[in-house]
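Quick one: the structure is below, questions incoming.
Of the protein chains in this complex, all but one are displayed in their positions.
Just so it is clear, A and B label the chains in written order, and each chain counts residues from 1 on its own.
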Amino acid sequence: MTTAAPLEVRSLTKHFPLGNAVRRAHVHAVDDVSFELRPGTITALVGESGSGKSTVARLLAHLSEPSAGEVLFEGSDVSHVRRRRDVLRYRSQVQIIFQDPFGSLNPVKTVRHHVERPLRIHHVVPSRQVEERVHELLRTVGLVPPEDIAAKYPHELSGGQRQRVAIARALAVEPKVVLADEPISMLDVSIRIGILNLMSKLKEERGIAFLYVTHDLASARYVADDILVMYAGQIVERGPIEDVLAAPLHPYTRLLLEAVPDPTTKTEGQQIELRKGDSSAAVDPGEGCRFRMRCPLAIEICAHTTPQLVEERPEHAARCHVTAPAN
Amino acid sequence: MSQLEPTLGPALDLSLEVPPRRVHRRFRIPGWLTLLLSNPKSRLGFAMVAFVTIVALIAPWISVAHPLDFNVLATRQAPSWNHLFGTTDQGSDVFSQVVIGARRSLLLGVAAATLATVVAATLGITAALVGGLVDDIINFLINVCLVIPPIPLLVVMSGYTQDHGMTTMIVVLALVLWAFEARILRAQALSLKSRDFVDAARASGEPTWRIVFGELVPNMISRIAAAFVLVFYVALLVDAGLEFLGLGDVSTTSWGVTLYWAQTNSTVLQGEWWPFFFPGAALAFTVLGLVLLLAGIDEFSNPRLRAEKKPRRGRLRMLFGGRLAVREESA
Partner (left out) sequence: MTSLVEQPLVTRARNADLLEVRQLVVEYGFGARAARAVDGVDFAIREGEVLGLAGESGCGKTTIANTVMQILRPPARIAGGSILFEGNDLVGKSTEELRRYRWRNVSMVLQSAMNALNPVMRVGDQFVDAVRAHEKIDRRQALARAGELLELVGIDARRVSSYPHQLSGGMRQRVVIAMALALEPELIILDEPTTALDVVVQREILQQVEALKRDFGFAVLFITHDLSLLLEFADRIAIMYAGEIVETAPAERLGANPQHPYTQGLLKSFPPLRGPLTPLTGIPGSPPDLRDPPTGCRFHPRCPHCIPEQAELYRRQTTDRPRLRAVEAGHEVACHLVAEAVE
């Protein structure tokens, strides 16, 4: 088995136009993002709403085209392919799970339909084996008895069950990469762990590379191996998750860590700086660090030079003039 | 070490029951038909529409006289055993007019509604899905068709085609009526398009046509069917207007035509309700049947409505408020 990264992203960029023809601005939803997903690992992509993390997932899922940059699948750039054959080949290897467990299933179709379609489209198994494979997939994600579940409609299932159906659908094509866009944030708390455990199991048993997009640091820590922290469209820190959380370099990562309510520690809640304005750091940002408005460490250079990602420790890089200065 | 969330056994199974298993007969009744027939409302609607269709089919055998026969000796007669629905001011038998008129009305209504709805759905969904220039063009077309006054358009078209037959009428009616519904269906398709399950279908590799017919349309069936019924109704009324312009086919009659003549001859003013009432009632009856059928279609596109069967007694309770229910609880 090759150890090459199945999916590599280089300088991925996506800009959205705002306003009208007279006053046009651009939201830099994703700016110069580079990373790779390795087999058998879960990479967490963490950021607040508006950071661009969902956009990254959609770009990788080929649901949207990048403004610049490359998405390399097994070495070749797939970001602008149009031919159905090529797109289909990509889709048979890279799948996505969405945030809303109800919205991602067609309400007038049964569970069987949802899991069956990818099998048929990609001819994963011959027709007569489809039903058996559907049941197998449902069993893999913990939905038993599969015959009963397959006949149900989405509204007859709980949120956790629906999300498992979405996972089964993604697994049907036997993908190398699964993009999970906030898969548990709309589920009840007691159900979330089950889904995270399922992701871990699939990563170990099938060697799938997961991209776990979330705003919840604690769940990222529980399930992921590596972490990418995004702010205003850029990656501001990356590295093995234990290293990053134990010794965060970027001020935003530190802010996130302070802000998470942690029931296991008995310390008094940390006070954080209140903002007066709102974050529109991603609209026509220009040069300079995008976090400087909120940063307690900001110095003069931060206002006019965009910091680069610098590997301050082995495998652990941050984008900050103060904590990870370029030499 | 990861552990699976233990799954639900039958004891913990939740909410609603599995939809009834399909009985396999020699020939398979399509699922949608079973659904339509299982709901009492749509059963009634189906029966009503079927009734009207059958009447239209056997019309030549049950009408007592040619609808356009006039008999000056028997004008303006109230309903009687000779003339079940009475006669018009020209002595024509209203019953025959209604019954034979059903053929043309139904044909006109169904054909115009089908054509208009198909065009509206196709263009509306295409505009929503494709967006960009195509969307702009279709929007422009919709606006143009909405703005053009229908009657002058009809005059021009009929003059141009020199043919006053059914086909022209159907085409003209569809041309006039599609735009309104297209706008609505486009809006619905737009909102559906951004739902995750459409993206999920794309991510699975579904071809666009399957997304349209397999994912979008089933969720839009309710609205499309409603569009059909609306166009049907309007087409029949516009039919009367066409008669006025001399664009109608003189050799046949329809409900709209009968209604028109009843109105112009001021029959109601003279206390003669029957030339007005019976064709109107026939139209209302047919449209009511179609609307009840819609209730069944609603169930198809919203599976949540399928399994829930409210107990009949519960409905009465709802009318009389909460106290009754509380009393029952404590009993």
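We take it that contacts are C-beta pairs under 8 Å (C-beta built on N, C-alpha and C of every residue); 3 or more make two chains touch, one makes a residue touch a chain.
A quick note: this is a predicted structure, and the numbers were derived from the prediction, not measured.
Novice: Of A:Gly160, A:Pro175, A:Gly239 or A:Gly288, which sits in contact with the chain we cannot see?
Specialist: A:Gly160
Novice: Taking the entire complex into account, which one of A:Thr140, A:Asn197 or A:Gln234 touches the absent chain?
Specialist: Answer from the full complex: A:Asn197 touches the omitted chain.
Novice: Which residue, A:Ala259, A:Ile299 or A:Ala326, contacts the hidden chain when the whole complex is considered?
Specialist: A:Ala259
Novice: Of A:Ser49, A:Gln129 or A:Thr305, which sits in contact with the chain we cannot see?
Specialist: Hidden-chain contact among the options goes to A:Ser49.
Novice: Can you list where chain A touches the absent chain?
Specialist: Looking at chain A, the ones touching the missing chain are residues 48-49, 158-161, 188-194, 196-197, 215-219, 221-222, 245, 255-266, 269-272, 274-276, 278-279.
One rule holds for everything that comes next: only the chains that are shown with their structure count from here on.
Novice: Could you tell me the distance, in whole angstrom, between the mean C-alpha positions of chain A and chain B?
Specialist: 46
Novice: Where on chain B is chain A touching in the complex?
Specialist: 2-7, 14-16, 18-19, 21, 195-197, 199-207, 215, 218-219, 300-304, 307
Novice: Could you please specify the touching residues of chain A with respect to chain B in the complex?
Specialist: Chain A residues touching chain B: 58, 61-63, 84, 87-88, 91-92, 95-96, 98-100, 103-109, 117-118, 121-122, 142-144, 148, 151-153, 155-156, 158, 160, 166, 169, 173, 191, 193-195, 197-198, 200-201, 204.
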